[in-house]
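Yeah, one chain of the complex is gone here, protein chain that is, but the others are all in their spots.
Chain naming follows the written order as A and B, and within any one chain the residues start at number 1.
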Amino acid sequence: MIDLVWLIPLFPAVGFLFNGLIGKWLDLDKRVVGSVACTALGLSFLFSILIFFSLLKLPPEARAAVPDKVLFDWIVSGDFKTVIGYKVDPLSIVMALVVSGVSFFIHVYSVGYMHDDPGFTRYFAYLNLFVFMMLTLVLANNFLLMFVGWEGVGLCSYLLIGFWFERDAPANAGKKAFVVNRVGDFGFLLGIFLIFAHLGTVGFNEVFAKAPSLDTATVTLITLMLFVGAAGKSAQIPLYVWLPDAMEGPTPVSSLIHAATMVTSGVYMIARCHLLYSMAPISMAVVAIVGAATALYAASMGLLQFDIKRVLAYSTISQLGYMFLAVGVGAFSAGIFHLMTHAFFKGLLFLGAGSVMHAMSGELDMRKMGGIWKRVPITFLTFLVATLAIAGIPGFSGFFSKDEILWQAFSSNHGHLYLWVVGAVAAGMTAFYMFRLLFVTFLGPCRASEEVKKHIHESPPIMTIPLMVLALLSVIGGYVGIPHILGGRNFFHEFLAPVLGGAPQGTEHAAFSLVRPVFASGGAAVGEGVNMELLLMGVSVAVAIIGICIAFYLYIWKTEVPKRLGERFKTIYTIVFNKYYVDEIYEVCFVNSTKKLGTFLWRRFDDGVVDRSVNLVAELMAWLGSVLRRIQTGYVQSYALGIILGAVIIIIFLIR
Amino acid sequence: MPASVTPLYFFVVSALIFAIGAAGVLIRRNAIVVFMCIEMMLSAVNLTFIAAAHYLNSLDGVLMVFFVMTVAAAEAAVGLGIFVLLFRGRKTIRVDEINLLKW
Partner (left out) sequence: MTGSIFYWIAFVVTALAAVFAAVMVITRRNPIHSAMFLVLNFLCIAVLYLLLNAQFIAIIQVMIYAGAIMMLVIFVIMLLSVEEEERRRKIPVPLAQMLGMVLVFILFAQLIFGVVVKVLPGEQGEFSPERIAELGDVKTIAGLLFTKFLFPFEVASIILLVGIIGAVILSKKER
């Protein structure tokens, strides 16, 4: 069964070819196109589940040692050899499950959402191609094939962000995403080159087997380069700027690519290379700090946005920051755990936003919504579930994963108190802006125009069923990883342990000695690590609830307060509302100078040197021709003269 | 008075007629006269062939002359046809007034 792993990416590839070539050519009916795309994904999901259970039947230590399924040699050149091969282990199968599962539900949702779009066939072709590439990325057994998937998802992201390319904004957003990703991909590629230069191979098994022979400086450089790639793909500081703009794409695309799957591939990649990262504490620290900073920074930008999808975009960046915080402190399985739960609830949030847009005639500005919860009950309820999950309310999946990250950030060998503080504050902000979004969108008075109001309606079942499924997953998804402290088995970590190693448990170490006096002076019953874990859990839940309460106070109870606060702190408000002017700063620092360089090279070098030298040669030849053609007088006798001259010269040689 | 006529004499006569023909080709402006000069040059070359063949006791030169004459006949047919056509179109066959053979 496990040998059939290559079928998982094959189905979407077939779907892509079918829809992209035949579907476009024959102009097939939307029902055919939609069912082909969904069936492909359904089969892919089915095989992921089957392989997951086959893997589960193996004893834990055998699960990570399943031999790679090598299809064929890909590049053989001298000593270098790489293959098209798929790796099945707990990590990749979890990713495959998440990707194919979430993709399947989003495909089904898309059939309803994109129903009236003229680019229906193109959309599903791209979407299938995306899933194929994403599965290639997560199942690849070497860096090079992973890079193919990496670039492939980047391409699909570009195509789908710019799906409505007739308008400027999506086309430009697509370009921006592509260019910013290119910066990250460059780092990733350099990392792969370094690995090959030092180890002579790019296969995961070989690299990780040989990795201990590397010295720390090399490993640090390699891991930092890989992290540049991850930061680009997963929208971390400083390469996050493309993700908010990527919301110009169709909403299910935002849900699938820019929330649930593609943007998390950086986290997956770092978890995959955890052996390398474990050898490079500096890189780990960089990852953790960048992750924590991104979590806080993006959350602060999400506080003031009015565009539903942009709030969710900043929320995604912030949550990705959490995941990097987790892998940065060595809690790789916690990062993957959050990746999974995040895929569920963030995918659901975007789909819910799409459903709201569907109801509100395409409106995105939450100031023009409100009070619609009775008209769209399923959307509202599922959205509420997802919001509770992301806010980290106990009982929902987000609580387990987020709390574990925070605990690890505090207690891990690589952790630090400040990382926890930043994470907790960001968690509070998350709870605040998510409930602000919920309150403003669904509750309160309706601020929509009369025209729009008339058309508010619940989405068809093909859209609401995926919502309900994902809502269910958002609730129960967390129960696979109930921490020991709450009496759970933490099955998820046990499953991943053969690959990622045992998650660092909350034992006595340096961080405690650092922080104990702080808590001890507060008189709290601190002393046992277990109590500490419970305490921190309580604190983070309390922070989340405070965030919710503030949101309730500001947006339900005293709705005039936000405006006053905005006027009072006008400078800060403007800066944050304008996203810290980062886009403008980048524009000035990088974009303009690059453009200037490009213009300079174009005008001066290309036009001035290359083209002119080419033209010069051409002009020289033309001039030479205009001179030499005077020899061709057109008179027969001048040619006869030439013949006799030639005869004279030839005879000179003959009688010499 | 020389005792015998050597091939050298024939070669000199032939070279003389050939050079005169070439001069005619270059200085005359009537296309038909130019054509006749070319025929004269061919004929001069033929004389060389025959003389050489005679003194080498071979018939190869004679046969070569036979083929040259064939070509000359064909050339006459085509060349004179071209003159008629040119005259029909341009009302002249003066080679210094016809300069079609250029870029």
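Observations, loosely collected:
Everything below uses one rule, namely that a contact is a pair of C-beta atoms (placed from the backbone, for glycine too) under 8 Å apart; a residue touches a chain by one contact, two chains touch by 3 or more.
Since the structure is predicted, the reported quantities are computational estimates derived from the model, not experimental observations.
Every shown chain that the unseen chain touches in the whole complex is listed here: A, B. Mapped onto subunit A, contacts with the missing chain fall at residues 637-638, 640-641, 644-645, 647-648, 651-652, 654-655.
Interface residues of subunit B facing the missing partner chain: 1-5, 8-13, 15-24, 26-30, 32-33, 35-37, 39-40, 43-44, 46-47, 50-54, 56-60, 62-63, 65-67, 69-78, 80-85, 87, 93.
One rule holds in what follows: only the chains that are shown with their structure count from here on.
Centre to centre, using the average C-alpha position, subunit A and subunit B are separated by 88 Å.
Residues of subunit A touching subunit B in their complex: 629, 632-637, 639-641, 644.
On the subunit B side of its complex with subunit A, the touching residues are 22, 25-26, 31, 34, 95-96, 98-103.
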